[in-house]
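Notes follow once the structure below has been shown.
Note that this complex is displayed minus one protein chain, with the remaining chains in position.
Let's look at chain A:
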C-alpha cells in the first residue's frame, strides 16, 4: 500500500468521523423534535392514507373485501392503476348522506353548547378557589374518568329508564303520575354527550380562567362596571381561547359519536357514526365506508384549521 493511499484513507477516515460526529448531534436534536411528528405520522397520517386508498377502490367479495388499486403481473408485463371515484360521486348524488352529516352536526352543536353552559361555572369556581378546595374540585372533575366510559353510560340508562331512579323518585314525591319517557330520545343522547365530555370542556376553561389577571376585574369595578358587565367585557373575552379549545374538544368527537346514540338514543336518531357502521357491516362496502369517513374528516378539519389559523394570526398581531 502506498503512502499516498494510506494518507488518503486516513483523511477520509477523519472526514467520516467528523461527519459521523456532526450527524450524531443533528440526529439527537432531530429525534427530540421529530417525536410529535412521528406520532402524528404513525397514528394519524398513515391510517388516513390507508382509509383514503380504500375509498378509491370498489367493494368485492374477497380478502380483503375491495379491489386493489394497483395491480401488476410481471410475466405478462403489465401494471394497471385503477382509481374509482364512484364512492364520492354517490355521496354527492344521494342526499341521505348530507342529511346524516347535518343531523350529526346539529346533535354535536347542541351538546357542545350545553356542555359549555354546564362547564363554565364549574371551571370558574375552580379558578377562583385556592389550595385544597381547588385540588378537591379538580379531582371531582377527573375522578369519573377512572370508571369505564361504558359503565357510566349504562348508569345513565339506569337513571333515565321508565322505571328508573329519576322516574321512581318523581313519582313517589307525587310530582308526576305517569313515568317520563326519557330513554331512546334525543334528550338522553344530549345528556349522555354533555356528561361524558364535560371534563374536556372544564379543563381548558379552567386553565384559561386561572391565568386571568384578577386586578383587571378590580379595575373594572373601580371604573363602575357592574359584575355582569365585567364578566362579559373582561372575563369572557379573556377565557375565549379556553372556550374555543373546549368546544373543539367536545364538538369533534361528538360529531362522530356512535356508542352514546346507540345506547341512549332512539332508532330515529340518524348520525354519521351509525351510517358508517351500516356501510361497513351491513353493506360490507369498505370503500364506501372509507369515503364517508374521509368526507367527515374534511368537513370537520377544514373549518377547524381555518379557526386555528385565524387565531394564530391574532396571537401574533
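Here are some notes:
We take it that a contact is a pair of C-beta atoms (placed from the backbone, for glycine too) under 8 Å apart; a residue touches a chain by one contact, two chains touch by 3 or more; residues count from 1.
Criterion: contacts and distances are computed from a predicted model.
Per the UniProt record, the absent chain's protein name among "2-oxoacid:acceptor oxidoreductase family protein", "Putrescine-binding periplasmic protein", "Amino acid/amide ABC transporter membrane protein 2 (HAAT family)" or "Cation:proton antiporter" is "Putrescine-binding periplasmic protein". One of A:87, A:104 or A:184 touches the chain omitted from the figure, and that residue is A:184. Only one of the listed residues, A:138, A:270 or A:299, touches the absent chain: A:270. Among A:31, A:147 or A:283, only A:283 touches the chain left out of the display. In the full complex, chain A contacts the hidden chain through residues 59, 61-65, 96, 161-163, 184, 266-270, 275, 278-285.
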